[in-house]
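With one protein chain withheld, the remaining protein chains of the complex are depicted in position.
Chains: A and B, in written order; residue numbering restarts at 1 for each.
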Amino acid sequence: MSLNSIFQYFVPKDKKFFPLFEQASSNLIDMAKLLKELVNLPDSSKRKELCRKIEDLEHRGDDISHQIHLELGKNFITPFDREDIHTLTSSLDDVADFIHGASNRIDLYKVEKITDPIIEMADLILEATEDVAKAVHELRNLKNIRNITDSCVRINSIENKADYIFDKAVGELFEFEKDAIVLIKYKEVLSAMETATDKCEDVANVLESILVKNA
Amino acid sequence: MSLNSIFQYFVPKDKKFFPLFEQASSNLIDMAKLLKELVNLPDSSKRKELCRKIEDLEHRGDDISHQIHLELGKNFITPFDREDIHTLTSSLDDVADFIHGASNRIDLYKVEKITDPIIEMADLILEATEDVAKAVHELRNLKNIRNITDSCVRINSIENKADYIFDKAVGELFEFEKDAIVLIKYKEVLSAMETATDKCEDVANVLESILVKNA
Partner (left out) sequence: MSLNSIFQYFVPKDKKFFPLFEQASSNLIDMAKLLKELVNLPDSSKRKELCRKIEDLEHRGDDISHQIHLELGKNFITPFDREDIHTLTSSLDDVADFIHGASNRIDLYKVEKITDPIIEMADLILEATEDVAKAVHELRNLKNIRNITDSCVRINSIENKADYIFDKAVGELFEFEKDAIVLIKYKEVLSAMETATDKCEDVANVLESILVKNA
């Protein structure tokens, strides 16, 4: 606790890292919104366009990560451990990768009918990225640790729901889908989406371990 | 080496963390025993019941992890680095997730015939969790470092065997199984089981890195 006060004293307003983390996590929300839009399209005519937008945002995320690394090289004092900044950055990157991966598979595998579990998954991914962004915003002042841990708990529960939906959907594919290639398509799309929520849980774990060290 | 003695002097009998780690690793053995029982059932009538028991134990594992986090919040002095406690906890959790994942797939995919490789995998998972528990118990007093490294070596060799069984079984599926959906079912069940042994290896890696720091 005393460590925390020292910490707050010396780095009262970090002007470099926090805004970048906030940009990275807002970017995830934008990607998740586009993914939700994509899986709710009435037909696949606008699909390519949305996929391209998601890809653009993934590149924007890469740029933000790169800027964080440049700042790490320039700044001797950082708001928390350099390796945690590094781990947090790459875990946010992983979320972007799998949201992009999911949209990419829907496009590349030419998935015709978007099923209910895919739509539910997109909702959960959006929820999870919103909690990731909330928790990341609270990092600025570690006063409201409770807000961060609450978000982390919610992310964990979202990931559990995504797990359940994935398992149930794949169970049903094995029961009712007789075309093996169609079965694989849906399984792979759902699996990328489920992994996106796993990666949000990884972000939550990194945040919790930052709290554990600095609180 | 001197560091180790200081370490032992200041935290002679940690009453919080070690018992929780031991509960978490005993819980893995219980889960592995149930999985072994499940894959050796004469028919699938009792399958659902065993799956539910495994799921209950997975939740118990989550509770133990949660208690460890609460203790981390309360205790300023910990028997080893806070981030290592965090990593060890989540790596034990991962093992539970994949044991549960394996039983879940057997149930959800309605796997009819339990094959020999599945039975062999269940045996290996039980062996691996027993070595995980042994190594975790030795953490209390780092005097018998040799016992920990021996368990870690055995876990590595179990993981190699599981890899081999997985590869061989999947090779045979590709050679003899003409129904693609049946092939995917078995491949996925075996893959979850193989990943459970991978996750035991991850625990061994965490334990070794704790030794490297504290020994």
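In the analysis below, a residue touches a chain if its C-beta (ideal position, glycine included) is under 8 Å from a C-beta of that chain, and two chains touch if they have at least 3 such contacts.
Not measured: the values here are computed from a predicted model.
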item	value
Sole residue of A:Ile29, A:Leu72, A:Ile145 or A:Val212 that reaches the chain not shown, by the stated touch rule	A:Leu72
Residue ranges of chain A at the interface with the undisplayed chain	69, 72-73, 82-83, 86-87, 90, 104-105, 108-110, 180-181, 184-185
Residues belonging to chain B that touch the chain removed from view	167-168, 170-171, 174-175, 177-178, 180-181, 183-184, 187, 205, 208-209, 212-213, 215
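Rule of thumb we're sticking to: only the chains that are shown with their structure count from here on.
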item	value
Centre-to-centre distance between chain B and chain A (centres being mean Cα positions), rounded to whole Å	27
